[in-house]
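Shown here: the complex without one of its protein chains, the others still in place.
The block that comes next holds chain A.
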Amino acid sequence: MADRMTQLQDMINQMATSMTNAIGVLKDTAPPCEFGAISQELEDEPNCAVFAAEIARFAKHIEILIDSFPIETGDVEDEVESKMLQNDAIHKQKVEELTDLVKESNQLVEIVQKKLSEIAQVQINSRPSE
């Protein structure tokens, strides 16, 4: 499932391919025809309708896909750039916040560890000596 741009590119290529295929196949598989008159066989040729329908379908798909893009007209570049710089600043701030929290938690862990070692020491000392 490629992104929409790639889908559009593929679809354009497919439409071009079917155009060339249509002309080529119809030329190669054409039954013989007389001058001036259109024979019944020619009229009954099914491939014409098939190819025509296919090309029309692709054209319609392409148009629908183009319409579905979230593109704004006009100069959006500057807006996007300023938004990105803003986001960068916010990101830095959040990272600072996180580092501060981590420092605090490290301190807390140190305190707890100190107390635990004190408790262990007292327990060792309070055991009956031999």
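Here, a residue touches a chain if its C-beta (ideal position, glycine included) is under 8 Å from a C-beta of that chain, and two chains touch if they have at least 3 such contacts; residues count from 1.
Following the convention adopted for this analysis, contacts and distances are computed from a predicted model.
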Leaving aside the chains you can see, what is the UniProt protein name of the one that's missing? Options: "Mediator of RNA polymerase II transcription subunit 7", "WD repeat-containing protein 89", "Ras-related GTP-binding protein" or "SKP1-like protein 21 isoform X1". "Mediator of RNA polymerase II transcription subunit 7"
Which of A:Asn47, A:Ser105 or A:Gln121 touches the chain that is not shown? A:Ser105
Which parts of chain A are in contact with the chain that was left out? 3, 5, 8-9, 12, 15-16, 19, 23, 55, 59, 62-63, 66-67, 69, 71, 73-77, 80-81, 83-84, 87-88, 90-91, 94-95, 97-98, 101-102, 104-105, 108, 111-112, 115
